[in-house]
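Take a look at the structure below.
Every protein chain except one is present and positioned as in the full complex.
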Amino acid sequence: MDKLYFACDYQEGAHPQVLQRLTTYNLQSSPGYGTDEHCEAARQKIREACGKPDAAVHFLVGGTQTNATVIDALLRPWQGVVAADTGHIAVHEAGAIEAGGHKVLTLPHRGGKLAAEDLQQYLAAYWQDASHEHMVMPAMVYISQPTEFGTLYSLAELEALREVCEQYHLPLYADGARLAYALACPQNDVSLRDLARLCDVFYIGGTKCGALFGEAVVVPEPELLPGFFTLMKQHGALLAKGFLLGLQFDALFSGGLYGEIGRHAQACADRLRGVLDELGYRQCYDSPTNQVFVVLPNEILDSLGQEVDFTSWEPADAAHTVVRFATSWATTPEAIEGLHAILRRYAPAGGRP
Amino acid sequence: MDKLYFACDYQEGAHPQVLQRLTTYNLQSSPGYGTDEHCEAARQKIREACGKPDAAVHFLVGGTQTNATVIDALLRPWQGVVAADTGHIAVHEAGAIEAGGHKVLTLPHRGGKLAAEDLQQYLAAYWQDASHEHMVMPAMVYISQPTEFGTLYSLAELEALREVCEQYHLPLYADGARLAYALACPQNDVSLRDLARLCDVFYIGGTKCGALFGEAVVVPEPELLPGFFTLMKQHGALLAKGFLLGLQFDALFSGGLYGEIGRHAQACADRLRGVLDELGYRQCYDSPTNQVFVVLPNEILDSLGQEVDFTSWEPADAAHTVVRFATSWATTPEAIEGLHAILRRYAPAGGRP
Amino acid sequence: MDKLYFACDYQEGAHPQVLQRLTTYNLQSSPGYGTDEHCEAARQKIREACGKPDAAVHFLVGGTQTNATVIDALLRPWQGVVAADTGHIAVHEAGAIEAGGHKVLTLPHRGGKLAAEDLQQYLAAYWQDASHEHMVMPAMVYISQPTEFGTLYSLAELEALREVCEQYHLPLYADGARLAYALACPQNDVSLRDLARLCDVFYIGGTKCGALFGEAVVVPEPELLPGFFTLMKQHGALLAKGFLLGLQFDALFSGGLYGEIGRHAQACADRLRGVLDELGYRQCYDSPTNQVFVVLPNEILDSLGQEVDFTSWEPADAAHTVVRFATSWATTPEAIEGLHAILRRYAPAGGRP
Partner (left out) sequence: MDKLYFACDYQEGAHPQVLQRLTTYNLQSSPGYGTDEHCEAARQKIREACGKPDAAVHFLVGGTQTNATVIDALLRPWQGVVAADTGHIAVHEAGAIEAGGHKVLTLPHRGGKLAAEDLQQYLAAYWQDASHEHMVMPAMVYISQPTEFGTLYSLAELEALREVCEQYHLPLYADGARLAYALACPQNDVSLRDLARLCDVFYIGGTKCGALFGEAVVVPEPELLPGFFTLMKQHGALLAKGFLLGLQFDALFSGGLYGEIGRHAQACADRLRGVLDELGYRQCYDSPTNQVFVVLPNEILDSLGQEVDFTSWEPADAAHTVVRFATSWATTPEAIEGLHAILRRYAPAGGRP
């Protein structure tokens, strides 16, 4: 049997409808840098989906690039960004934020999330510290929805964070690299409109959610980010053929495709979680979205890895490793059932066959 | 008639053979970040085309991003990059090089080019200046082939630059955003192998030469750029779906496609230059490649702009503007003839009808 | 005879009254970082001298540091600073501005100065350029008074610059490293009050004007520079023993000392200019302040350099060099007469003995 691919949600090209759109317009001539009609159409659809008719919508190529550009736009040189210590910008972006001159100020995560009370305490302590002017000023908050652990901020949690942010005049920024998979999750109660109401900036992920590549930054109050076009160019984030991004997001936001992509991956992940439970595997992190985390004994990893491509997340203990399986728009029922068959063979003693 | 598009060489998607490749492999699963077989195949073809079997080949998304990443990799903090004052990095990259902490040290251009004797004089003067340690140290050289004016370094010119670079121990870096259009030009005597022999780093442009997007950085001596993968990530230049770049460059370097793309654009540009001569227009900059520059009276620009999309390059004098028409793989004979018909109507008095 | 020192205006310690002040308070305990009573007293005197009772006054250690910190405070990441191509920040600060991420946008100097009409033309062209959003936005103006060539902006010139700055909403920043020598110059018609009225930020030089070290940044409208204390710390420009700067500037602005220092150096420089004229030397750059520039034949430089320490400024032609002699508060009449005697021996044929 062919190897199965569950390592991440960016292992294939684009959802066929997205690719079709690119193909249809491949020979049409468009102006550059996102000034074309496809970008404008996509912007309009995103504004409507967010309930923010005046929002600015900017299209960038990838997530690290987007985070670095937005954060650079929001901060002044003496300011930093607060994030959970598991936040993507704090760990896996190769220092892109620091390369822009800004410190990532980390707080211990709670299930991958930043808790409003932790943020509140940190900010209160900062402003009470007599030497706070010698320290980087916390001046914005970064969260991801879903988080790096696949977990979700509830609406109540997000509103609590927003309240602290308002109290301290900090813009709130949400990284939505996998936003489709949050929106489609039954446990989720945070809509696009909620994000647009509660965040000062957020982005709608394309790369991991059905596009070939691309992320859509939404700025409900556009005057918050003056000079953003030039800053995108400076960050190498201004695609010459911006229309490629417009075409893709126009497709993703046509006919409910973005929602459908999320629901497909969700169904696959739920099935996989059921399989793991059935077979007695120990899951962890309580991710309800398209990332599924399971604790495996180290001695099976090599052998399992011959049959399935997965991600080794982190050591669980000396003998076990946390492993991630991710589903996406591209996951097939056959792949899930193939994985089921393989996992049955590796099932822990006591796993129900 | 539909509007004609000659504003630049990145107004359409990808050459059909490139798009076909992406479509064929759209649902194949690949590992991320350029570690896949398509990237490896493309690297191999590029190494062969360059005659450098050990070269490192890195795939990035766009030109500004590539320049910023390569220059950041080559320089230490107290060092700067020497470029013609018309160099893309000096003018149209929104300060991306400075954002990385480095000064662009400009010398007056000669037809868009950096002259070896100017470079030699500048470097000699720098090192003789008693206060040179208070100034940014010139530590690499940036050129573009073809230049921003469409002109070409001859092999002799490139060898002369190389000699000065070696004398002062400066790496030489060539921006090949439009390299296909240089290689295909009859006046050109600089091959890919010459570039690989004379440059320490250069990139083979995809975005403007038939790809949807993408640039291939070639490093003949890979140990010159340690840590480049991480630096790409930091610069937001590491595409998650790196296989998209591998697929495209593999297609561009299969069956001579990259050469064919260049020759097609070259033929179109030559035809257009002939048309302009025939009609009595004044061309400028002496570009032999796919960019055609012509001096037009300001009063016709608005009207002409209704029918043809072109680029206003710079004021020529109070009453005239330099305008650029660019051809590409996507330019059709019909478009050229359409432009011919339009230009005949605007032809200067004395233009042969 | 001992060697004579005219290489620059920072070859000795502090004016005796400044050193005396440091000595008097050497064992007094003060709080750190400029929060002490000496700093406050100095600030008050500077505010009065500037006619700006609400101005913020910040004390930093040196000029390059001050320029880098102020410019970083005024610009956003996509913005640059306009300066004459001879401006100190453009040439002799080792890329400190670029290290902060900002491009120095240079215009050709006129006698070391930036002309209002040149600035106007540049800004108009920038905003009219269709691709200006791909270029660094000019967002502040840097001048030096006196300039690097010792020349002075007249009040009319400064007002003209200010007018252009206001038209384009650019803050105007003046580097006053040698401000004492401008203020004391008979040709000068720009007072401290004029600077405080016409500039958004400027600094009053201490290092070259009688202090051991130190520069006083004046911000007439303090809210222009939020977070400046933290930014100073970040730039390594916040002196732990800030009181040392307060003590020195308090001394410099007590009893007219700053004016006296300037007048002394001016008298010495005027005497030296007279000597050079008398002996038939060719002066250049028309500096009316404490820097005196003279064109000398290359063959006398080594020999002259045995007796006098001067600065080789730049080549004048293949056989001549521009040389600078600088006077200061520390220049003695004996040194001037000693230099007179030496220069008489080297005087050009035709020099009146």
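First chain written, first letter: the chains are A, B and C, and each begins at residue 1.
By definition in this document, a contact is a pair of C-beta atoms (placed from the backbone, for glycine too) under 8 Å apart; a residue touches a chain by one contact, two chains touch by 3 or more.
Please read all numbers here as calculations on a predicted model, not as lab measurements.
If you put the hidden chain back, the residue from A:G13, A:G87 or A:G101 that touches it is A:G101. Annotation: of A:L27, A:A41, A:V91 or A:I342, A:V91 touches the absent chain (contact as defined above).
Touching the omitted chain from chain A are residues 77-78, 80, 91-95, 98-99, 101-104, 130-131, 133-136, 311-312.
For chain C, the residues touching the absent chain in the complete assembly are 5, 7-8, 10-14, 16, 19, 22-23, 25-32, 61-66, 68-69, 93-96, 99-100, 207-208, 212-213, 230-231, 233-241, 244, 309, 330.
Listed for chain B, the residues touching the missing chain in the whole complex are 72-73, 76-79, 100-101, 133-137, 226-227, 229-231, 233-234.
In this text, only the chains that are shown with their structure count from here on.
Contact counts per chain pair peak at A-B. Per-chain CA centroids place chain A at a distance of 51 Å from chain C.
If each chain is reduced to the centroid of its CA atoms, chain B and chain C end up 42 Å from each other. Taking each chain's centre as the average of its CA atoms, chain A and chain B sit 34 Å apart.
Residue numbers of chain A whose C-beta contacts span two or more other chains: 100, 230-231, 233-234.
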